[in-house]
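I'd like to ask some things about the structure below.
The complex is shown incomplete by one protein chain, all other protein chains being positioned as in the whole.
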Amino acid sequence: SRFEYVKTFELPGADALLPDTWLVVRLDGRAFSRFTDVHALRKPNDLRGLALMNAAAGRVFEELGGAVVCAYGHSDEYSFVLPPRADLYGRRASKIVSSITSVFTAAYVWNWPRYFDEVPLQYPPSFDGRVVVYPQTQHLRHYLSWRQADAHINNQYNTCFWALVHSGLEPSDAQRALRGTQTAQKNELLFSRFDINYNRLPQIFRKGSFLFRQASGGGAKGAEDTISSKGRTPGTETSRSDPGTGTCEIVAHEEHCSDWCGKVQASFRKNLVCIHQDIIAESFWQSHSYLLD
Amino acid sequence: SRFEYVKTFELPGADALLPDTWLVVRLDGRAFSRFTDVHALRKPNDLRGLALMNAAAGRVFEELGGAVVCAYGHSDEYSFVLPPRADLYGRRASKIVSSITSVFTAAYVWNWPRYFDEVPLQYPPSFDGRVVVYPQTQHLRHYLSWRQADAHINNQYNTCFWALVHSGLEPSDAQRALRGTQTAQKNELLFSRFDINYNRLPQIFRKGSFLFRQASGGGAKGAEDTISSKGRTPGTETSRSDPGTGTCEIVAHEEHCSDWCGKVQASFRKNLVCIHQDIIAESFWQSHSYLLD
Amino acid sequence: SRFEYVKTFELPGADALLPDTWLVVRLDGRAFSRFTDVHALRKPNDLRGLALMNAAAGRVFEELGGAVVCAYGHSDEYSFVLPPRADLYGRRASKIVSSITSVFTAAYVWNWPRYFDEVPLQYPPSFDGRVVVYPQTQHLRHYLSWRQADAHINNQYNTCFWALVHSGLEPSDAQRALRGTQTAQKNELLFSRFDINYNRLPQIFRKGSFLFRQASGGGAKGAEDTISSKGRTPGTETSRSDPGTGTCEIVAHEEHCSDWCGKVQASFRKNLVCIHQDIIAESFWQSHSYLLD
Partner (left out) sequence: SRFEYVKTFELPGADALLPDTWLVVRLDGRAFSRFTDVHALRKPNDLRGLALMNAAAGRVFEELGGAVVCAYGHSDEYSFVLPPRADLYGRRASKIVSSITSVFTAAYVWNWPRYFDEVPLQYPPSFDGRVVVYPQTQHLRHYLSWRQADAHINNQYNTCFWALVHSGLEPSDAQRALRGTQTAQKNELLFSRFDINYNRLPQIFRKGSFLFRQASGGGAKGAEDTISSKGRTPGTETSRSDPGTGTCEIVAHEEHCSDWCGKVQASFRKNLVCIHQDIIAESFWQSHSYLLD
C-alpha cells in the first residue's frame, strides 16, 4: 500500500549491537516493592519467589536455544549472558531485549501458581530490560562479580534490617541502627543479638543463583554441581534466630531450601543447572572455563 | 565495589529517543503460527484470541498512566502510540520497549483463562517489541493506515483461504486458487461460493481494534463509540457460510462478537474504549482530533 | 583477504539519521581563542575573519550540490541546514558531518591568503562538527533563532567589553563592570561613554550571516537581498568610538564592511547570497518561505 514507506523509519541497523562482544540482558521487576508487599512475600527473602525467578530464567534458556550461555539472578533481577559469537536476531538490540523480557515475564506469570499455589496473583507483574555490551571477557567477569557483590551487600543489610524489625524495632530505628556499619559489625549483630550465623544462611540468599549448561560429558562435575545446587552442604548446622520471637522467617525458609531448588531443577532439561556459589573468585571459572570460551 | 565501573558501559544516553516525535511500540507474537495451532485457535480469526489481545492492550494503558495515547491491534500484533510530549523513562528506548512488552505479555498470560477457560495454556506465549520514531503527525497517521490496510489484506486473504480449505481443498490448492486475485475477485468468490458477504463480516475482523481514551466530557461521542465497539450495527443481516459443511467457523464467531467485545470493555476503566472502525479516512480523525494534538 | 571481516564492524546503519527530519550540521572553530590571538584578529569582530568564514561556507554549498538549503554563521561557528528530503550519503551521520567539516576547513585554509594576505597563517586551524536532528520546521526556526540571539548577546557583550578594555580598563575590571547588566544598560554604556550607537554597528556583527540560494526567477527579491547583504543601508550615519583613543577598531571595520561582503559575494555562484538580517521574526520567512518547504 502507499503507506508502506513508514516501514523505512524502523532503521534496523541503528539497533545492531557491536559484533564479537559479550551481551548482558538484565531484567528487573517493575515496582516489586509493591508487588512483594501485595503478595506478602517473606522478608528479606522468599524462597518461593527466588525459585519462581529461577524457573522463569530456565524458560529463557529453553526458548532461546543456544544463544544464552549463563545467567545470574537475585532479588527481583536476572542477567542473561550472550557470548561474543551470539547472532540472535542478527544482534538487533530491541528484538533481543524485548524477547528475553517477554519470555521471562510469561514464564513468571505462568509458573506463579506452581510456586505460590496458596497465593492468588492479584495483578500481572512485569519487568524492564536492557542490554549492555562488554568488549572483553574480563568485563563480563566483573559484571557478574558486581551483581553477586551487590546481592551479598543487600542481603546482609536486609537480613539485619528485618531481624531488627521482627524483634520489634520500628523500620526507621532499624535503619538508624545499621547506618554506617561494616560487614563484620553486621555479622556480629546477627550473631550476638539473633544467634544467626550469617555464613550459614542458605547460599541461595547470600550468593544468588547462577544458571548454566553443564559441559557435555561432564558426569562427575555435573553431580557435584547438582549437590551444591541444593544450597547447603549436608551436615551443616543450621543457624537459629531467636526462638522466642517466632516471627523471623529466616529459618523457616532454609529448611525448605533444597525442596524449592529441587523443584526448579526438576523443571529444567537435564544439562541445565542452577547453583548458588561464589562466582567472583577464580576457582569457579577455572573449573568452568568453557563458559567463557 | 571495585566492580561497579561496569555500570558505565550502560550508556543510557545512547538509548534516548529523539524528543518531540511520535513513538510507536509494536509488539508481535513470537511464533504464533505454532502457538495458535497448539491451542487450536479458530481460523482465520478467533474472537477469544482477539479479545484477549485487546484486554492485554488495555492493561498497558492502565500501567503506563497517560503515556499511551492510542493503540491499534490485529492478528498477533499490537502497536502503542506515545505522543511527542511523552517523557516515559526519559524516552530511553530499552526501558520503553521492554516495559510495554512485559506488561502486555504478563496481562496476556494472566488473562488467558478468562478468555480461554476451556483451553489450558500449554506453554507461556511471548512477544517481541520494537520502537519506531515518527517525526510528523502525518507519518503516524500513515503508520496506522499501513497497519489497518495490512489487517484488511491479510484478513480477506485468510477468510478466502480458510473458506476454501474448510470446503475441502488442500491448503496448497487453496493457495493456488487465490494466487494473483484482486480484492473484488476475492469478495466475489466468498459471496458466490460461500454465500459470505465480506463487508458484513464482523468489523473486528476487517478493521482490527483501536483503543483510546475518550475525550473527557464527550458524552455523546462516547456512547456512539461504544456502540460501534460492539462490532456490528443492529439489524445487519449476518453472512452465511455453506451450512452443509458446518466446519466454517466464520459465522459462529460473529454471533458472539459483541459478547467478547463487551467482556473486554468491561475490564477497562470507563473512559478507555475499543472500537473497530476505519481509521484510514479523515472522518475518524476529524471527530477525534484531540488524539493527535 | 581473510582480514576483510573487520569491515562488518562498521555498522553503517547504526549511523543513519531519521528520515524526513531537518538536519543541522554545526561547525565550531577548535581553540579559536588561541587562533584569533596568534593571528591578531581584530576585537571584538574581525571583518576579514567573518568574510573568510562566509567564503568557506559558500564552498560547502558548492561542493554538496543541492543538499544544503541555508546556513547561518557568526564568530567561529557555522550551521548548515539540510532539508527533510535530503538524502546526502544515505543520511549517514559520519559521512555528512565529516564531509561538511572537511570541505569547510579546506576552504578556510585555502582562502586564508585571499582574506588575510598580510597575515601569514602560523598553523592550520581546524573545526569540530556535529549533526542535530530536528523533527519539525518549527524546531529549525527556533534553532536558527537560538544561534542569532546568541550572536547578538555575545556581540553586545564583547563590544562593551572591548570598548572598555580599549579605553584602558583591565580585562577583569571590564568584566566586573558588565556583570549583571541588561541589554538596555549595555547600549546606554556604549552610547554615553563611547558614543557608539549599538544599533548602527554593522549588521554583520549584530545579526551574523545567513546564506541561501535565491528562489529562481526571483529577480526583485534577489536585488533587495543583495543590497541588504552589503550590511548597511546607504546614508546611515556611522557610529563613532572615542576618537581620542584611536585604538577601538569598531569603526575602522565598518567602513570596509561592504567591501568584504562584496568580495565574498563575488566568490559565489550568482544565485547564492549572504545576508545579515533578522531571521528570528516572521517577516523574513514570509518572503522566503520556499526555504522551509
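Here are a few things to note about the model shown:
Order of writing sets the chain letters: A, B and C. Residues in each chain are counted from 1.
In the analysis below, a residue touches a chain if its C-beta (ideal position, glycine included) is under 8 Å from a C-beta of that chain, and two chains touch if they have at least 3 such contacts.
On a predicted model such as this, the values are computed, not experimentally measured, just so you know.
The omitted chain makes contact with chain A at the following residues, 18, 20-21, 84, 133, 135-136, 139.
Residues 8-9, 11-16, 18-20 are the ones on chain B that touch the missing chain.
For chain C, the list of residues touching the undisplayed chain reads 1, 3-7, 9-10, 15, 27, 30, 59, 63, 93-95, 97-99, 101-103, 105-111, 121, 123-134, 139, 142-143, 145-146, 149-150, 153.
Quick note on the criterion: only the chains that are shown with their structure count from here on.
At the interface between chain A and chain B, two copies of one sequence, more than half of the residue numbers in use are shared by both copies. As a whole-number value, the distance joining the C-alpha centres of chain B and chain C reads 51 Å. Spacing of chain A relative to chain B, judged by their CA centroids, is 35 angstrom. Residue numbers of chain B whose C-beta contacts span two or more other chains: 133, 139.
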